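Complex shown without one protein chain; remaining protein chains in place.
We call the chains A, B, C and D, going by the order they appear; numbering starts again at 1 in every chain.
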Amino acid sequence: MDILTVIGIVLGISAIFVGNYLDGGHIASLLNFPAIFIVLMGTFGAVFVQTSLVTMKRAMKLLSWVLFPPVIHLDKDIARIISWSITARQEGLLGLEALIEKEKNKFSQKGLQLLVDGSEPETIRIVLENDIQIFESRSNEAAKVFESMGGYSPTIGIIGAVIGLIHVMNNLADPSMLGAGIATAFVATIYGVAFANLLFLPCAAKIKSVSRSIVQYNEMILEGISAIAEGDNPRSIDLRLKSYLN
Amino acid sequence: MDILTVIGIVLGISAIFVGNYLDGGHIASLLNFPAIFIVLMGTFGAVFVQTSLVTMKRAMKLLSWVLFPPVIHLDKDIARIISWSITARQEGLLGLEALIEKEKNKFSQKGLQLLVDGSEPETIRIVLENDIQIFESRSNEAAKVFESMGGYSPTIGIIGAVIGLIHVMNNLADPSMLGAGIATAFVATIYGVAFANLLFLPCAAKIKSVSRSIVQYNEMILEGISAIAEGDNPRSIDLRLKSYLN
Amino acid sequence: MDILTVIGIVLGISAIFVGNYLDGGHIASLLNFPAIFIVLMGTFGAVFVQTSLVTMKRAMKLLSWVLFPPVIHLDKDIARIISWSITARQEGLLGLEALIEKEKNKFSQKGLQLLVDGSEPETIRIVLENDIQIFESRSNEAAKVFESMGGYSPTIGIIGAVIGLIHVMNNLADPSMLGAGIATAFVATIYGVAFANLLFLPCAAKIKSVSRSIVQYNEMILEGISAIAEGDNPRSIDLRLKSYLN
Amino acid sequence: MDILTVIGIVLGISAIFVGNYLDGGHIASLLNFPAIFIVLMGTFGAVFVQTSLVTMKRAMKLLSWVLFPPVIHLDKDIARIISWSITARQEGLLGLEALIEKEKNKFSQKGLQLLVDGSEPETIRIVLENDIQIFESRSNEAAKVFESMGGYSPTIGIIGAVIGLIHVMNNLADPSMLGAGIATAFVATIYGVAFANLLFLPCAAKIKSVSRSIVQYNEMILEGISAIAEGDNPRSIDLRLKSYLN
Partner (left out) sequence: MDILTVIGIVLGISAIFVGNYLDGGHIASLLNFPAIFIVLMGTFGAVFVQTSLVTMKRAMKLLSWVLFPPVIHLDKDIARIISWSITARQEGLLGLEALIEKEKNKFSQKGLQLLVDGSEPETIRIVLENDIQIFESRSNEAAKVFESMGGYSPTIGIIGAVIGLIHVMNNLADPSMLGAGIATAFVATIYGVAFANLLFLPCAAKIKSVSRSIVQYNEMILEGISAIAEGDNPRSIDLRLKSYLN
């Protein structure tokens, strides 16, 4: 679990509630059902219109990356690729066949399969690059769902605020209604801005960043598999892959 | 029909009207003809100035994608391309001629025609890539019509609000006019923001996203047709196209 | 004349004036000389500082595209290029010499001249691509003049509004001055936003869109001229250029 | 001197001061030392933090381009390059040696030196393209200094406004202090927006635009020098370079 993210969520929530308490406000003044209804319904409505079911499902699935990003050990993987290149040198590319089933990472598995099949180095590179590119464009599409939520939510918050203010205007004669209306108005703004800045946008950024590190990881594997296919010696492969460390 | 989009539209509208009701407001306070006139006329005016008739017609046509996006079955299509490659291996490229007329997808049809004509692999790739690129740039141009509406609409809403406020200022002495002016002012803001965020921008994003998935689908077909032209074996083609699944 | 653009301008102006009338406002309340002076002088001032005389002249010239965009008949031009390729096949490239003077489009003329001169296909492509690229970058520079106006105008409108409000603040004791000051303030905002959203930005977008379609048109001609230089047969050229239709 | 820029500066300043006068305001209400102090100190502070001394010096040097952009005569330079190509044809590349010292433009000088040294056409292109790229990235870095000023200045203006308003709030009981505070508040907003929109952003845009035209000019020289190195005939070089005219 990504401990920094958990701390971040706690900090964000306490910024609002503890901050409100320090300022001498009551917690009740931050809770308003119509405001939360307008902001969440409106935001999900806007995002649902623009998103296909497939993308929405993928977005929900990748959401787990925010708390549980895949663990990547670049140094161990470089060592594993070097060991493949030594096997390939000693036993030929067919010597890698036994390793395919043991390999857990699907991308590496596909790369090893391509090596064992004796595909041209050029073909291996094209197939794996295509894989990376499609993975990248699809996870970005999923991240964009939360990015869009972060874009819509503050403006829907403004709609909520203006609805509250209109309500106030229509009841200028009845001062007892003033409070409720202004509360909805201002609280809707807080909900819109807070959901966007403390939740939706950071989640989108986290998914994009995790996706970028997986892409870089896969590029390293592609680099290694390509080098094995081209018959590079283990020492030179090690030199090439060390760029990804540090 | 894209059920998520329908749910999204219902959610968006109910966010405003149910939210207003929950807050204790009357529905009448959200309806104001001058406000809706200013926002819609102004938004369409701005977009009409910048759009050619051809692009406007295409935008209206692609609008149907929002509710009825083309259905794509990548797995069936990969199987079909593999079957083409087997036919080409067994009967030669001319064996594909009988399939051209049966093929419903125009892009695949063009690809098959190029194969049957015996065009160079390089030529096939250039012609089909050009097709994809022109399709992409034209559907983005169409999506931009709605994106522009989403950009203009909130600012035109502000024009409507300020017109209402000027009206109020000129009648400070006559308090009976105050209500109507402020209503136009605030409601124009809601219309501007709501049309943009619940309608125009999500529609633009949906059209772009559908266009992207068609482009990716066509790139898969291009990849398959190219591989057949280059004489790849069915197994290797299958491996290449599987990237597009999942 | 682009009828949609004319309708757009009429809609935009009537959105403000008819909308103001429907709301019960007087037209006089929208007219304020100091406000219009501040917004237009400020906007032109900012744009003049950043624009060279050459670019400003080009921008003024391309402004005519907004109402009178060049008419493009892709189908007729494809037919013409096919007829060139047939002539080149029958009479050799020199057979195209007679057509150069008749050709009205300067870009096609240059392409034909390059063919008749017997330039290498590679050279023809480089020269014509360079032409397209320079044309594109220069018309974008011209469009950016109006885009910048659209960027500066609303903020200059805010300057006008604040000048009006300061005026009001300094005369709080004299309520008879209140109206004029607030009017300048609010009307300056309307001018700033309306000029930008109903005029400057749509004009910039129209010029860019016209430029894009000319670029695409020239790319089609380049594709055709290149294919003739490479000795492609008319049928294959037809197939390549058909991508640009629809 | 770029007369349009001078006119622009005059228009921008008069927009504010004449506009304020037309509106019936006193010039004194636009002058406020604390406001100008906050906006300028804050803006320069933010930019100094992010800029290295080398870049700041370059930015100050390139600022002169705003009023005195380098004069470029594309037609004369094309004629000069053609004359070089004729010399190279008649006397060999060494015949260009006498011209190097007379050449005032450093970029052309380097190109001629490379020709006379008998460098490979490929090397000449790489060296000169590298020169252009570094020049472009460094002048953009310099332009970004003013762009950043234009980004920081309005928000620092808001800080100034809020400081003034807090001051007002703390003295609600003493109405004699109200005027001064609100004046600082509003005037700080004007300063922030006006410096950004009438000075910093237009200067940044001008520097970028001058840089772009120098880059295009150098690309033309690179094109000519390359063509001479490749032994193209003067007529073909003329055709290639004519793209840059008009």
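Keep this in mind: a contact is a pair of C-beta atoms (placed from the backbone, for glycine too) under 8 Å apart; a residue touches a chain by one contact, two chains touch by 3 or more.
Predicted model only: the values in this text are computed from it and were never measured.
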Hidden-chain contact residue, picked from the options D:Ile13, D:Met56, D:Leu74 or D:Ile100: D:Met56
Residue of A:Gly25, A:Gly118 or A:Gly231 in touch with the missing chain, whole complex considered: A:Gly25
Candidate in contact with the missing chain, chosen from D:Phe17, D:Phe37 or D:Phe68: D:Phe37
Option touching the unshown chain, where D:Gly45, D:Pro70 or D:Gly92 are the choices: D:Gly45
Interface with the unshown chain - residue positions in chain D: 33-35, 37-39, 41-42, 44-53, 55-56, 110, 113-114, 117, 119, 123, 126-127, 130-131, 134, 137, 141, 148, 152, 155-156, 158-160, 162-167, 169-170, 177, 180-181, 184
Hidden partner interface residues of chain A, rising order: 2-5, 7-16, 18-20, 22-26, 29-30, 66, 69, 154, 179, 182-183, 186-187, 189-190, 193-194, 196-199, 201-206, 209-210, 212-213, 216, 223, 236, 239-240, 243-244
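Here, only the chains that are shown with their structure count from here on.
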Third chains touching both chain B and chain A: none
C-alpha-based rotation, chain B on chain C, 0 to 180 degrees, nearest 5: 70
Residue list for chain B, restricted to those that touch at least two other chains: none
Chain contact graph, described as a line, ring, star, complete graph or other shape: line
Each pair of chains that touches, named by its two labels: A-B, B-C, C-D
